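The other protein chains are all here in position, but one chain of the complex has been omitted.
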Amino acid sequence: MIKKQLFDGLWAQNPGLIQLLGLCPTLAVTTNITNGVALGLATVFVMVLANSSIAPIRKIVPDGVRVPIFVLIIAGLVTIVDYTIHAVSFPLYQALGIFIPLIVTNCIVLARVESFASKNSVKESFFDALFMGLGLTIVLIIIGLIREILSQGTIFQNIEFLLGDEFAFLTIHIFEPKHQFLLASLPPGAFIALAFLVAGSNLINKRK
Amino acid sequence: MNIFNKLSFHGGIKPQGNKNISTKNPIKKIFIPDMLILPLRQSVGKAPKLIVSEGDYVLKGQQLAKPSSNLSVGIHAPTSGYIKRIAMHPVPHPSMLNEECIFLEPDHKDQWIKKKVIDYKNLKLEEVLEQLRQNGLVGMGGATFPTHIKASSKIETLIVNAAECEPFITCDDMALREKTEEFLTGVDIAMHILGAKKAIIGIEDNKQEAITELQKKNQNSKIEIKIIPTVYPSGDEKRLLFLVSGLKIKKMDRPSNHGFQIFNVGTLISIARLFIHGEPVISRVVTFTGNLKQPNNFEALIGTPIKYFLNDCGIKEGDHQIIMGGPMMGFELQNSEITVTKSMNCVLIKRNETQSKDTSIMPCIRCSRCVEVCPAELQPQELYWFSKSKQFEKTLDYKLFDCIECGCCSYVCPSNIPLVSYYRYAKSEIRSEEISGERADIARDRNEFRLFRLDREKTERAERNAQRRAQIPDAEKKKLIEEKKAAIDMALKDKEEI
Amino acid sequence: MIKTIVKSSFLITFIGILFGILLNLTFTFTTPQIEKNIKDAKMNLLNESVGNLKYENNLLNDKIILGPNELLGNNTNTDAYIARDINGTMVAVVIEATAHDGYGGDINLITGINKDGNILGVRIINHSETPGLGDYIEKKKSNWIDNFIGLNLSGDSSIWKTKKDMGQFDFRAGATITPRAVIKAVKKTLEYFKENQDKFK
Amino acid sequence: MKEYLVLLIGIVFVNNIVLTKILGLCPFMGVSKKLETSVSMSAATAFVLTLGSISSWLIYHYLLEPFHLEYLRTIMFIIVIAAIVQFTELVMEKNFPFLYRVLGIFLPLITTNCAVLGIPLLNVQMNHNLFGAAIFGLGGGLGFSLVLILFASLREKLEGADTPLAFQGTAIALITAGLMSLSFMAFIGLDNL
Amino acid sequence: MISSPIIKESDSVSFVMSHVFFALIPSLLIYIYFFGYGILGNLIFGVTLGVLFEYLCLKLRNISAKPFLLDGSTIVTCWLLIISIPSGSPWWIILIGVFSAIVIAKHIYGGLGSNIFNPAMIGYAILLISFPAMMTNWEVSNSLGLNNFLNLKNLFNLFHVQLISNIDAVSSATPLDNIKTYLFLNADNLNPNNFPNYEIFNPRSIINISYFAGGLYLLHKKIISWHLPITLIITVILFSSFMSLIDANKFMGPIHHLLNGAVILGAFFILTDPVTSPTTKRGKIIFAILIGIITLTIRNFGGYPDGIAFAVIFMNIWVPLIEKFTQPKVFGY
Partner (left out) sequence: MILTVMIIVGICFVIGVFLGFASIKFKTQSDPIVEKIDKILPQTQCGQCGYPGCKPYAQAIADGSADINQCPPGGDDGIHKLADLMGVDYKPLNDEHGITKEKAVAIIDEDTCIGCTLCIQACPVDAILGAAKQMHTVIEKECTGCELCLPPCPVDCIIMEPVGETAESWKWKYPVTSIKQVR
């Protein structure tokens, strides 16, 4: 079961590539890997907590108020994450902007809660959230990588925001672009990068 | 009506006419082959019902099959002889499928059944129409729609379709030149049946001889000869109606709703033959043209295999294809065993050239040339886009069924797309979808009815049981109930297993 | 029916209470740090804009509010911070201003001016210039912004232009709109300071 | 007045909520396969966006700010929006059954549209006044509707294209969205007239 | 089985496309006459790359390549792209531009006929967005150099000119940009001497006139219909006259707008791309009017020197809707 969930989350039902949910952060914050990782992990955190706190009460929530209650729980969790990031890493908070509070409306969170946690056991919901979240995070990282290299010529730029100043050395400068390929860092570049990822996954799936 | 003189419809094309190659000689008269093969179904509507059987001897003009429904007409023996067989044989249809045909072996006596002149002026309308129906009159302009239905409407103006706009075809032209009187009588009779106050003959300006002949012989002031520009497809019913009256109607509308009815030249000549000579439809004029040594028009018996005519004209060397109809709307016939039918106006021989022209089929570049020529004022490129990708609902938004399949769009398309083939494909898919939808609806209703019936039977049975139970003593009742319980348990278990 | 209503509202209320408490705790725990972060960030910016000038007061608290003014380009109130020496006399001010004619929209900047009207430093607070093209006005990207240090209004006013327009400022080819906007805004801030010196006491 | 016009033009064209600000992408990708449904979806979203923007502004300025409860803004905004959505559904079903039939199934989806929360948060960030918030919400809704409808019309058309297999479906839609986003960059600079 | 009709007018896609580059050749010759052979190298390089990309895409998609390589549409696309970018652009700019045009904007959509955006203009827009400094300046250098405005070297225009052979050309300013920056700053920061004093008949306007002539040839050959070009030109004339009536000091008049920048080229060669423009007559008129208005809005108020490219790709988005709402009446309805 867990194996299947892992496979689903990371590949077969990948939120970013297949389900196309949670697209806004996938495209908006991925101008570099650091942002992608940070928002991805924040989302995983919220998803895991939301899924595992909703699964136990799934049977007692009346149908009519299901969505409001779920949203309430998610929003509470998100606010906690929001303030924590704000306190711990201010620059990161600034870089991610309003996309942290927007985890509330990140479709993948509510989608997993609605379609999975409200029907399955706590343990399964926990892993579902974990793997789905990681699946999204991986997509965030890949897009971040592509866009960062193309537009800045670096990898792990601003990593110190996430890990602390000691880790600034992790930033790799692949090349010093004389002319940055700005498209990659702008919204159109994000869409096109994701499109190529989706096309790639289509190709792999079709081959099989 | 003169203000419409200059009027022309939107679009259309002017391909090379190639008409004169088959008008050099007069129409060749009937000759009788060794075997006539008559497809049972030769018109729109249900196939008529056979009334002869194998081995019967029939006379020329004798009915072989009688109308089986209102939308069905009779079939007659084109000459005297024996019914040899009733069997499947290829028919002139794009499907290249076989259909039931009557094989008639002529005895070469060509003996007429007793002909009866019909005094149409003193007959009731229903009787006249019944004559048309029994004697196999259908439209000769292409659609083979039973004439008695078209003739049943009361109209103001009869329009004669003498446009013959497709290149190569000259059967109507030649018939007009040679059978002018017969034709004009036909117009007269048709006007009488339809109650029309006048008739307009719409004829393209490239048929000077026929026009002269008509003008010379026409003494009836109610018949007007209207010369229309030579633009394909001026002969299409709706386009012609527009050319002569300025009236635009949609595909699904009928001219008769607006006080017009349109008849083809051939149809009118057949009408004249029926009422003057009492002859049913047993022959028609067919043009054999194209890559032949001596193209010609023939007065052909229905059921004659076309190879006889081709041999008579002489096929030139080299690979060729046989096309029934004109170069714009015709379709390929797979062999020359196929026989003349009431709808066959032309057989065109096309050489299989090894073309040097760039004819590779490219994607549509939306150049909208097709839009400019479409006489139905459609958007062929959109119809193509959606037919190609099988989005049939969208094709309906773009009025696919108003397409008359004239082929103008394909003719001009720089990408060489066989557009009409796509439209035909889409149309037949939609039609079959409709039919299977209807069938599904019937099946659903019947299924629902069955469920309802089963349910009703169950409750009825339960009621009966209850009544019966009321009459049996308690002890027995108990036993019965237990038995029932067991049965129910069983049933439930069964259900779970399912 | 009543049962569902009661159940729903009870559940929601319960979750509400739970998160109310949780959020309040989070807020209580994180707020000091957050405020410190914000203050630090602001302080850094302010300090950079007054260069290495020494002052003794708490710059953040010593602020005055300036109303909308055409020279500052602000539509709403903005802040100005006053740096004082040990005696409490003003040694420098940091004025916020907005340039509306940036390439990508408004550019918010702060200008540090000493009491004689010389520029101590300029910093961009936020902008939406094209990354990689117009963003060299950020200190993080280049030192261009340091060109302003030491300038004042007394000299030839034609220096307040890019070299392209025959002034004294460098510019990066293909992006002259941004520097023009910044230069203009800084110059106007100086003018504002000159006209309203009495406000900054 | 002019500033509101600029605000409106800004959020509809220059900083389009979907293509430039990148909010509300999931419904943008998900409900754009058919033109008809996209029209309904955009109408419903525009309605909720405007109402949500106004009411969350009110909540923020009259409830949260006076009591210094800004940290409750996310939770309050989303609850209010969820309630508006539910309320809209209710009213519509009761009084405009026709509209309900058209929009009904889309309303619940709106709760998870980032734009719906993003607009109120941006209102706070950009310090709009009430009228500004209303304009911003309306503009967000119009911007969303505009691109959703355009996108749906393009996707409908692409159904018939000979798109390579790997790109069929979402990939080509994403490319199209990217190129649309590129073309919306045409308006750069028009919001600082 | 053959399908009807069996007779055909002899015309083909490659025939249509070849007329387009016949129409472009005179302007190319004039370009070379004024500005030297630089453009020719770019053209050869770009077209070769384009054909190569086309071939690769067709091979990857398992389509027989020959008819598509011969159809000439790739050549037209690359040609239009190359004459839109500065002729001194380095090879990799051309590579990225051609890749964007042929692979992203054309073949990912399914190749000839399936694309919804004008490939050449997508290529141009991607380059402009990605490398604005290079695309808007002749001399690309990062040194914050001397007063090179006087040398008039950093001209920019949609048709950046090759300055190698003809020094005269240098003095022909690129008014679109200069006036724009001038107006942008309300003139108070700009040396008034720099305000372009330019002659109506400069090399660039002569090239534009040759585009006009080429366009007339296409009209005559019925490759394009009058709706798009004429409507665009009329819109530009009316709208710019209107604007300059409002404030002649702030807005250029119609002659300047027509003879500078890409309106003429756009009107006859870019808007008329059959694949990406509306097919209905009313649709064409609406399309062209809106492009005219957007172009002038971008020129007068927006962030780019010329707006045709962006206006075209922006309006490409609207084509299906425009077509939907401008369907002509079907016969009899």
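We call the chains A, B, C, D and E, going by the order they appear; numbering starts again at 1 in every chain.
The rule is short, and it goes like this: contacts are C-beta pairs under 8 Å (C-beta built on N, C-alpha and C of every residue); 3 or more make two chains touch, one makes a residue touch a chain.
Predicted, not measured: the structure shown is a model, and the values here were computed from it.
When the missing chain is restored to the complex, the residue among C:7, C:100 or C:115 that touches it is C:7. Contact between subunit B and the unshown chain involves residues 41, 91, 93-95, 97, 99, 360-363, 417-418, 421-422, 424-425, 427-429, 432, 436, 439-444, 446-447, 449-450, 453.
In the full complex, subunit C touches the omitted chain through residues 1, 4-13, 15-17, 19-21, 23-24, 28.
One chain is missing from the display, and on subunit D it is touched by residues 30, 33, 63, 67, 69, 72, 75-76, 79-80, 82-83, 86-87, 89-90, 93, 162-165, 169.
By our rule, only the chains that are shown with their structure count from here on.
Identification of common neighbours of subunit B and subunit D yields E. The set of chains touching subunit A and also touching subunit B is given as D, E.
A centroid comparison over C-alpha atoms places B as the chain most distant from subunit E. Comparing mean CA positions across the assembly, the chain most remote from subunit D is B.
Between subunit B and subunit E the centroid-to-centroid distance comes to 52 Å (mean Cα coordinates, whole Å).
Subunit A and subunit E have Cα centroids separated by 40 Å.
Distance between chain centres (mean CA atoms), subunit C to subunit D: 31 Å.
For subunit C, residues touching at least two other chains, in rising order: 19, 23, 26-27, 101, 103-104, 130, 133. In subunit D, the residues touching two or more other chains are 71-72, 75, 157, 161-162, 167, 172, 175, 179, 182, 185, 188-189. Under the contact rule stated at the top, the pairs of chains that touch are A-C, A-D, A-E, B-D, B-E, C-D, C-E, D-E. Listed in rising order, the residues of subunit A touching subunit D in the complex are 20-24, 27-28, 67-68, 71-72, 75-76, 78-79, 82-83, 98, 101-102, 104-107, 110-111, 183, 186-192, 194-196, 198-200, 202-203, 206.
The touching residues of subunit A, when paired with subunit E in their complex, are 178-184, 186, 188, 192. For subunit B in complex with subunit E, the touching residues are 9-10, 13, 15, 167, 238, 248-251, 253, 321, 323, 325, 327-332, 350, 357-360, 362-368, 371, 375-379, 381-382, 398-399, 402, 407, 410-412, 414-416, 418, 420-421.
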